[in-house]
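Take a look at this one; I'll ask things after.
Every protein chain but one is kept in place in this view of the complex.
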Amino acid sequence: MSKPLNIGLVGYGFMGRTHSNAYRKVSNFFNLPYKPVLKAVCGRDEAKTKAFAEQWGFESTENDWKKLVARKDIDAIDICTPNDSHAEIAIAAAKAGKHVICEKPLARTVAEAKAMLDAVQAAKVIHMVAFNYRRTPAVALARKYIAEGRIGKILNFRGTYLQDWSADPNSPLSWRFSKKIAGSGTVGDIGTHVVDMARYLVADVTAVSAMTHTYIKSRPLQAGGVDKLGAADKNASGPRGDVDVDDEMLTMLRFANGAVGSIEATRNAYGRNNFLTFEIHGERGSIVFNYERRDELQVMFADDPADARGFRTIYTGPAHPYGEGLWPIPGLGIGYTETKIVECYDLCKAIASGQQPSPNFADGYRIEQIAEAILHSGQTGHWVEIAS
Amino acid sequence: MSKPLNIGLVGYGFMGRTHSNAYRKVSNFFNLPYKPVLKAVCGRDEAKTKAFAEQWGFESTENDWKKLVARKDIDAIDICTPNDSHAEIAIAAAKAGKHVICEKPLARTVAEAKAMLDAVQAAKVIHMVAFNYRRTPAVALARKYIAEGRIGKILNFRGTYLQDWSADPNSPLSWRFSKKIAGSGTVGDIGTHVVDMARYLVADVTAVSAMTHTYIKSRPLQAGGVDKLGAADKNASGPRGDVDVDDEMLTMLRFANGAVGSIEATRNAYGRNNFLTFEIHGERGSIVFNYERRDELQVMFADDPADARGFRTIYTGPAHPYGEGLWPIPGLGIGYTETKIVECYDLCKAIASGQQPSPNFADGYRIEQIAEAILHSGQTGHWVEIAS
Amino acid sequence: MSKPLNIGLVGYGFMGRTHSNAYRKVSNFFNLPYKPVLKAVCGRDEAKTKAFAEQWGFESTENDWKKLVARKDIDAIDICTPNDSHAEIAIAAAKAGKHVICEKPLARTVAEAKAMLDAVQAAKVIHMVAFNYRRTPAVALARKYIAEGRIGKILNFRGTYLQDWSADPNSPLSWRFSKKIAGSGTVGDIGTHVVDMARYLVADVTAVSAMTHTYIKSRPLQAGGVDKLGAADKNASGPRGDVDVDDEMLTMLRFANGAVGSIEATRNAYGRNNFLTFEIHGERGSIVFNYERRDELQVMFADDPADARGFRTIYTGPAHPYGEGLWPIPGLGIGYTETKIVECYDLCKAIASGQQPSPNFADGYRIEQIAEAILHSGQTGHWVEIAS
Partner (left out) sequence: MSKPLNIGLVGYGFMGRTHSNAYRKVSNFFNLPYKPVLKAVCGRDEAKTKAFAEQWGFESTENDWKKLVARKDIDAIDICTPNDSHAEIAIAAAKAGKHVICEKPLARTVAEAKAMLDAVQAAKVIHMVAFNYRRTPAVALARKYIAEGRIGKILNFRGTYLQDWSADPNSPLSWRFSKKIAGSGTVGDIGTHVVDMARYLVADVTAVSAMTHTYIKSRPLQAGGVDKLGAADKNASGPRGDVDVDDEMLTMLRFANGAVGSIEATRNAYGRNNFLTFEIHGERGSIVFNYERRDELQVMFADDPADARGFRTIYTGPAHPYGEGLWPIPGLGIGYTETKIVECYDLCKAIASGQQPSPNFADGYRIEQIAEAILHSGQTGHWVEIAS
């Protein structure tokens, strides 16, 4: 019989929904030591918070996160707010002895991330940062192949994260285009997902040389602050505000194990929706992944017979990571839902075992160092070493 | 404020899980007139039923479906049992004034299906048959294009449903290989999904000429009756039982609107997992779909400029059917979950409006007629007209 | 040192060009026992024949194929005319002791094909029918896998040949739409290519049940008779003539080895260009091919480890059939040219060895029987057994 894990969620935007979704579902799919309970959701707007609680089944609401953090009946705080409040909430939650899961990127700056890491370590709570894409079964399968040496020593990594939901100059100036709130643009929003993948699959990143670029200098102001992404209305005629973050990042990478690589991320790639991809070459094979076809992993083994060498397209299912809980036939369909359910599963296991999950705040801090190095390199044009 | 819709679910196998999943989720994603409540689940094994209820959050359990059907606090009966009990339960539920949703195929025989249709029509309840794949947003988009005339008059249809979870001769003799329980093999289990697609997208089917074939004549007996599909254990050495249904069906089709077509379905297609596909040619364009890449629809418009004609790959999202509730960015990921959530959404709307949904038992009955015609043609080698 | 093989070509249309191309190239790529010499080309229009000879490097021209056939300096007659003259020319050539290669389909009717086969057998000359697509290296690789038992006993075959060059009702009434000249429509023109593939890869076809359909009943008359295919001008306003052949064929198949299958062929499939495909399932694996991506063969081996099973995409190159002569890196690019060069290579080897190549006139005759059975079944709606 699993124990309850009382969740206090902060933020009811897109990420608040996806996390609530995962909490409601995880125990349906996996046998868990802890079963999440939607104890409370917190948001500034009382009516909207109540409506959200009603829709997702939270037992109670709060309108001040400090009150939420202080509640005795909460075991874990889940931070789904924009980036500018991650640090304050996480640090307070840790001090209150709560486990903390925080949306990515961990923070706006390295300094914030360091303070967060220090706080959770001092409090000896479990901490996790929500880079969910690495929990796609196909990505976990890539990790398994690599860990088992099936493509040999890794030589290089090429990753992209391309979207087009904001490619239109008339899509709104959401908080994602404001440095003060977001910290950065594509670097933090989507580039860090690829950095997380690279660290998960290859090795730590030790140096970067990057370019950053802002294609659209102003966007229509957005009323109300809702983060509707691709569902947002376009507005060609209203007042506009300045964009002060990057629309595009390109970086070269050096890894701790000697491998090299590159990442491109942009939200101005018309026709690409959620094109999070990687290609990895090893001394005995290669792996290719594209999240837009996330049921599939491509792998090539150099040791195959000469007349039958080529990329295999593997559809993940019961024979692959997380297959014990997900669908019984490959190709039935892994969706966004499943990536978040698996994340939640791993969180519950970490809390039960007392072992920190991965990626945790130490990873989030390291990724923030890398992100800051990318931004710095983008400005200076120099290689930036990232001290460990 | 949406009203409760009290669900009584019969069966806790794979389909019981997927329906429970949908009921738990639908009101999170869509604004509904009715909100499903997991009132009771019914199964023969008391302990397993209780465990299922616990895992999925049902308020109560029953071990005799007749008791479930008799309960006053149930609005709708959901039938997720093997095919041999569909008729009996559905008819009783209708007589008790419950709305009925039944897994596909509706019945083992035309006679059963007819009795079920008569019962729900007599009772004036809402009825639905769970051909969920047509509710994939990309398939609904295909329907929209066709309805709007964007590919012109339809000339032909080619569909497949190919799987390999039972291609191994040592995968167990589940109930799906027993005519007494399932009614037929691939014809009913997966072929009917494609027939449903064909009727949804093209027109009713009026005649068939078919082949059916059993590749694997015996399989290991399965202890306990669990339907684990691709997660089932293989067993080369145990006692075996005879397969008395089809492993493969091939049929040609005539449609009511003059179009022609074909369907192939088999569970012996190594490398195909859930390869439910169709290709439709019209007088002004074509449409192609493959469920294994269900975020995508391919469409070609003949009226495009001569130097820019070709299939477009559309990723479904906010601009497409069901985009009002699903993910805000295309490519985030439609999974199996979403097809069942959308089905549930349409069921709730039907109950609220009093308008029968599609496909309902009339469709299920018609599809059973077509399935029986396919089986009959497979035996006789003749074209079989299907009277309306 | 290879001996000259003096070619007399009849017909300078599209096929005349592709054959000339192959003769000019084959000895550049392969070491041959015989080296083709472009001795003479024959066409009715003197000026056009001379221009063609000039462009392709023929040593001489003829305007009466009977004179060509009578020439002592010709070793082999290559028939690239429309279907209505195949029989007459081939029979005369055989009687004159010439080897004969004839474009597909071999004839308009079974009777013609039989007479042609009798003639070449009586004359003991080498004979070949130009089903070139089976000579794509990826198709030859499929054959090799099957012959070596690498996908086990074959269960089924599904083939298509879809084009759209004549999908527009205003594309001209070329000879390909006239029964008198062509014998049939899609059945002979493209369907026979798939039948050839099926016989090459699976086994002989023993029975068919088919549908045939004419979508476009009239087309603009074409001045001059040139067969420009997709490069033809459209003409909405001119005089039209009736189409008396099929635009679409669908057939089910029974094979001599017990396998089953289906073929669809149509030239009304908007968006499909030269979509000649097949999918074959065996007891231990599957093979998939699409000529539009002809460098690639997909193969799935059921014996692969459970966590690494899926279709491999093999790019053909030096490790595969015909790799001894073609490009030294896979993916450099197999084009239409190469399929015809390989055909020519196999012709030269056959003449040198005195062993009939495959497919020869016996195959062409058999395929004509199958084609006629398809047409007959399309009219009657009955299964048609094809006596051997």
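Here the chain labels run A, B and C in written order, and each chain numbers its own residues starting at 1.
The rule we apply is simple: a contact is a pair of C-beta atoms (placed from the backbone, for glycine too) under 8 Å apart; a residue touches a chain by one contact, two chains touch by 3 or more.
Values in this document were obtained by computation on a predicted structure and should not be read as measured data.
Colleague: Which chains here touch the chain that is missing from view?
Modeller: A, B, C
Colleague: For a quick check of understanding: of A:Glu264, A:Asp295, A:Glu338 or A:Asp363, which residue touches the chain that isn't displayed?
Modeller: Of the listed residues, the one touching the omitted chain is A:Glu264.
Colleague: Touch as defined at the start, partner being the missing chain; which of C:Gly97, C:Gly149 or C:Gly230 qualifies?
Modeller: C:Gly230
Colleague: Could you tell which one of C:Trp65, C:Phe275 or C:Tyr345 touches the chain left off the display?
Modeller: Going through C:Trp65, C:Phe275 or C:Tyr345 one by one, C:Phe275 is the residue touching the chain not shown.
Colleague: Applying the definition given at the start, please give the residues of chain A touching the unseen chain.
Modeller: With respect to the unshown chain, the touching residues of chain A are 151, 155-156, 158, 160, 162, 167-168, 209-211, 213, 215, 248, 250, 252, 254, 260-262, 264, 266, 268-272, 279, 281-286, 288, 298, 300, 302, 309-311, 381-383.
Colleague: Please identify, in ascending order, the residues of chain B that touch the omitted chain?
Modeller: 141, 144-145, 150, 296, 299, 301, 304, 306-315, 319-320
Colleague: Kindly note down the residues of chain C that lie in touch with the hidden chain.
Modeller: 14, 17, 20-21, 24-25, 27-28, 55-56, 163, 165, 228-231, 272-275, 291-295, 315, 317-318, 323, 327-339
Operating definition for what follows: only the chains that are shown with their structure count from here on.
Colleague: Would you mind reporting the rotation angle for the C-alpha fit of chain B onto chain C, rounded to the nearest 5 degrees?
Modeller: In short, 180 degrees.
Colleague: Give, as an integer number of Å, the spacing between the C-alpha centres of chain C and chain A.
Modeller: Their C-alpha centroids are separated by 53 Å.
Colleague: Counting in whole Å, what is the centre-to-centre distance of chain B and chain C, each centre being its mean C-alpha position?
Modeller: 41
Colleague: Could you grab the centroid distance between chain A and chain B? Build each centroid from C-alpha atoms only and quote it in angstrom.
Modeller: So the centre of chain A lies 34 Å away from the centre of chain B.
Colleague: Going by the touch rule set out above, which residues of chain C reach two or more other chains?
Modeller: Answer for chain C, listing residues that touch two or more other chains: 309-311.
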